[in-house]
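Subset of chains shown; positions unchanged.
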């Protein structure tokens, strides 16, 4: 402990300036708390700096580039299209800067005091802040903890940002690589694999599990694999990665696939094997009486309170999917409770989107889960993109919308979409489930023509046995 | 478990908390037994129906 550290007082201290932390700070301030926010690196956290935003900027541009070929065949002719990787990278960086500077302005307008440095608890209501040149202490009345997560490391693969890369290296990419090995077929691996493949890199994805993006519906996994294969992405599932070596300019990754051992050679290897909550010993959670669960997440109640009644925890460090919109939602619950309101974390649905080729979006229960929870009381209906007018106009025939509902009350339980613009479609499904809508509500709501959203009522009509734009023989009532 | 938590929209769930009610103990008069804002206000002002046993269980499962 440093002698003579200066101790300040904070009404509400927020630790971490990612989506969770900054939005909690703004909301708490709006509701009358005086807020101090500590951030050790960059305001905006993973999401704005090295996550959601730059990844979607890269994905968007790669997608536009990739479709130029098919556009040429449709009459919008481009013959010598190419990527300028330097400019591309600047564009991605530009999106990040625009958003992070925006968030700084929002915090300023909300009169949130920003302290630079790394916080660690030294007691139940006190933290020490280590900045580059000094340390200080802050005593808080209440605290919202939002320290987020970091990439999981993989034994034998030390990220050197040259041959062994992390997700950030794949985002701000000033060169188009000849080829790339990605270890990890989770959503980040599949998103960035799709993006680099579209830019012209030969991508190989290695996944230990029997399938990529575990957890999504099997049909969606199949569609993803088919499309990725057609794009030239090699997906290897059920393989174990043992280690790597560099040979000249190349990396060689050693894998086993059952009994067989194999070497995969490439220009670089990216390690995208998940993320770990930032809860290491340095944070001093024990000093504050904050309990970590067996899932290595902070234990919280339905108002985001930890075992220390004056400390809330939100975002990637608490249970549930590590997604920015979950952090935003929890942030507001915590901030409102800290401001004395009766908020609660009781969302029925946390949607998930995969911005891959094609997009995937999910809300609510999967088919298997629904069937085991409600035996013999589940209705499933699908409608394919190829039968939707707008999809045909877009030349986007791959994909489908799948609805899962209770057979008796007809209430919607889950929606699963794979196909173009799934990300834009899914929020209607989230709202529908939150509001307790039925299949019939969807069918009777007028959706504008010609839009992709018409697939909702069309799928609902399939569930009713009255499909309009698709032939489902066995379902005719005649 | 096939038991369900009370059917209600996000805003109604929030209102229940604000009124200090456990929504799972409030009888819903909406379609399918859905709990409406009016149901909560009625109970809160002492006039409405509370169900004796929770029809519901856990709040924890995300969708």
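Labels for the chains are A and B, by order of writing; each one numbers its residues from 1.
What we mean here is this: a residue touches a chain if its C-beta (ideal position, glycine included) is under 8 Å from a C-beta of that chain, and two chains touch if they have at least 3 such contacts.
All values reported here derive from a predicted model rather than from experimental measurement.
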{"item": "Chain-type multiplicities in the full complex (formula in displayed labels)", "value": "A x2, B x1"}
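In this section, only the chains that are shown with their structure count from here on.
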{"item": "Whole-Å gap separating subunit A and subunit B, where each centre is the average of the chain's CA atoms", "value": "31"}
{"item": "Residues of subunit A touching subunit B in the complex", "value": "302, 320-321, 341-344, 346-350, 363-365, 373-374, 409, 411, 414, 433-436"}
{"item": "Subunit B residues within the subunit A interface of the complex", "value": "1-2, 7-10, 13-14, 17-18, 20, 32, 34, 59-60, 62-63"}
